[in-house]
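Worksheet: one structure, shown below.
Apart from one protein chain that is not included, each protein chain of the complex appears where it belongs.
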Amino acid sequence: MKKLNRRSFLKGGLAGGAAIAAVGTSKQALAGTHNFGGYPDSMGVLVDLTKCVGCRTCEAACNKEQNLPEPDKSFDDPSVFEERREGGLPRRTTEKAYTVVQKYDVPGREHPLFRKVQCNHCNEPACLTSCFVNAYKKTPEGAVIYDKTVCVGCRTCMVACPFYIPAYSYSSPTNPVIKKCIMCYDTRLKFGRPPACVEACPQEVMTFGKRKDLLKLAHQRISDKPDAYVDHVYGENEVGGTAWMYLSDVPFDKIGYDTHLGTQPIISYVKEFLGMVPMVLTIWPALFTGFHLLSNRKDAAKNEENKS
Amino acid sequence: MNSLKSQGFAPVVSDLKKDGSEWTVKEKIMLGLSPKEYWAVQLRNPFNWVLWAIYAIGVPILVGRFIFGLGWVTHSSYDYPWGLFLGWGLFTMVPLSASGFMMGTTVELFGRKDFKSIERLGLLNGLLGYLFAVVFLQVDLGQPWRLIYPMFVSLGPAAVLFLVAWHVATYLTCQVAELVPAFSEWMGFPKAKKFIKSIVLGLTIAGIILSTLHQGALGALFTYAPGKVHPLWYSSPFQWLHFFVSAVFAGLSMLIVVSTLTKWFMRWRCDENYLSNLSKLTLGLAKGASMALITYLVIKIIGIAHDNNWAYLLTGWGAWFMFEMVVGVILPLIFYTMAVRNSNASLARFAAILAVFGIALNRLNTALIAFNWQLYREIPHWRELVIVFTVYATYIVVYRAVLARMPILYTWKEKK
Partner (left out) sequence: MGGRKKTLLGMAALMLLTAPLAAQSWAAEGPGTVELGSLANYYSAVTFDHAMHTGVAASCAECHHHTTGLAPTDPNCARCHKAGDKANSVACKSCHSDKRFSAEDLAKIEGNPQLHHKGKLGLKGAYHQKCLGCHTAMGGPTGCQDCHTRNDKGDAIFHSGKYAPAPGASDGHGGGH
């Protein structure tokens, strides 16, 4: 598990923050430049947006599979596509809906484009790396799951998620927790079955399989029909790669995707600080004790001058 | 109380009354007044009326927050998971409380004994700021009763917030210890003071380490959101440094502001030593703050240059950023420098107010206003605002109560 070394290195460095124990991390630091590329046989889903007809069967299936509360409107009610949250934005994932379908009227496109939104299950998830109670876990099967029994409710994961996915059950006064898609890990993925939304989709918009195979498939589809797709598999490299990936015939930035996320996992932006922590822990005590001794020395010298 | 003193009232300054008998704890708590006098004074104070008004509205809403949940007092935003409780209560209160480690460093480490008369105010400002930052955090956390989970139940040591949690907790302990001498003098436990004196250097250095790291860590928390915070307020390599350096002048400026308030409103409690040194010390703090301000200005510019964000300066966001920099950094810098050059403490005090405003604006910009800059602006729920006022009012009440009693603004007269 060489790939995990950087994380354990950071853990070592930061744990030192509590117990000034930065010793023994130098060896791992050499391996610290590696990125965690994801578990080799992890599963993923390839979403072909060109095929989605906006029937919202996936939403209905998700609601049932995850025992989510009754929706505000029926799942066959297309009026939800016109709903706008603050800022004129289309609806997003909530504590009551782990997946939502958005509709985009793209100029020049004969039909509206529908986009399914849910957790993308990053290879190196920002939510996971930002969680201070270690509630999140990236399973070897590819799902990003979380342990709601340890969630304190700081909501840093919501701040960290570049895709604005985790929702929070604000409405609960006694047990509010993070709510998000877990790729049906508990009930399906663990047993090798596809998530409920994938299975329910009449159009087979989503292809379930090993992430590495899906990547090949995605690029093959693009090369088979270069006119039918933009030459980009969203999620292949975004923020270090995600388990859910997307094909589209419309440039991704026109349909609500953030195309400026870069290819580095979010944690890499925090590294500069994390790397500095053990330095401060080791250098500061000596440095400031030195300052103290120096300023005392002046006093001592003054005292002696006064005496003579 | 100021008028009471002018009528000849002598506040508690030692264990013994004028007649040689000892003050009881109850009498000390009553400020040396009879209960009747004490309550009369409290009722006369118009500031207390304002506090009662805030509590009349705020306490029910604060209670409601724990009964009906966060959804009742906030807009339950998924896009803006952090609102004013953290934007103001944590991200602004903590830098404004950096005075604790600054004064500890100045007096105990660099041996600047001339700052001694304001050291305790600096330490108290630090302690209470952190304490109430934790209170704000407890209001904001979905499950505040799980606050100790990151410490003992389920550890996520690779997260920045883990570091913040541990460091704020240990630093709070550290600051309590640093204020034990004031408490022990007031209560008459000389042993505790002696013990703290023996470890004060260790405490101070621990304070510097912890402060450097958690002040920086609060900035580093936003490096998790590279696309969400506007580039002018974001810098992956320097965010922690920006937060740390700005905390230095924030803490010093807040100390100037608070000391000015004590000079005006709690003059009765200040002793001659404190009052006569205050202008000189204000200028000393001003000098330190101006150094931090110029450093901050330069590293902010480096931050923009590093990511080549110059073009953003010409946008509306750029204008807002420039406003923050001019009013919150450049003007205080100029005024502080002029104040030091002309020995004008009043100008330094004005500069301090600007700098405190500037730091609040910077933290609110980073956490709320320039956060999700590509989405929309979140206007906090009115109940959220009321709770912020209520908790902050409590901060002021506790602050004032401690200042009125413990030897912070005055020197305790030891028993001979």
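Letters A and B mark the chains in the order given here, with residues in each chain numbered from 1 onward.
The criterion applied here is as follows: a contact is a pair of C-beta atoms (placed from the backbone, for glycine too) under 8 Å apart; a residue touches a chain by one contact, two chains touch by 3 or more.
What you see is a predicted model, and the numbers here were worked out from it, not measured in a lab.
Trainee: Out of A:G38, A:G142, A:P194 or A:G235, point to the residue that touches the absent chain in the complete complex.
Mentor: Only one of A:G38, A:G142, A:P194 or A:G235 touches the chain omitted from view, namely A:P194.
Trainee: Just one of A:T99, A:S169 or A:S268 touches the chain that is missing; which is it?
Mentor: Among A:T99, A:S169 or A:S268, only A:S169 touches the chain that is not shown.
Trainee: Which is it among A:T139, A:T187 or A:Q203 that touches the chain not included here?
Mentor: A:Q203
Trainee: For review purposes, identify every residue of chain A that touches the missing chain, sorted by number.
Mentor: Contacting residues on chain A, toward the hidden partner: 51, 53, 55, 57, 60-61, 63-64, 70-77, 85-86, 92, 94-96, 111, 167, 169-171, 192-194, 198-199, 201-204, 207-210, 213, 216-217, 220-221, 224-225.
Throughout what follows, only the chains that are shown with their structure count from here on.
Trainee: State, to the nearest whole Å, the distance from the C-alpha centre of chain A to the C-alpha centre of chain B.
Mentor: About 34 Å separates the centre of chain A from that of chain B.
Trainee: Applying the document's contact rule, which stretches of chain A touch chain B when the two form their complex?
Mentor: Chain A residues touching chain B: 7, 10-11, 14-15, 17-18, 86-89, 92-94, 126, 129-135, 147, 150-156, 158-160, 162, 164, 166-168, 170-177, 258, 260-262, 266, 269-270, 272-274, 276-277, 280-281, 284-285, 288-289, 291-292, 295-296, 298-299.
Trainee: For chain B, which residues count as touching chain A in their complex?
Mentor: 66-72, 74, 76-79, 81-82, 105, 108-111, 140-144, 146-147, 149-150, 153-167, 170, 201, 204-205, 208-209, 212-213, 216-217, 219-228, 236-237, 239-240, 375-376, 378
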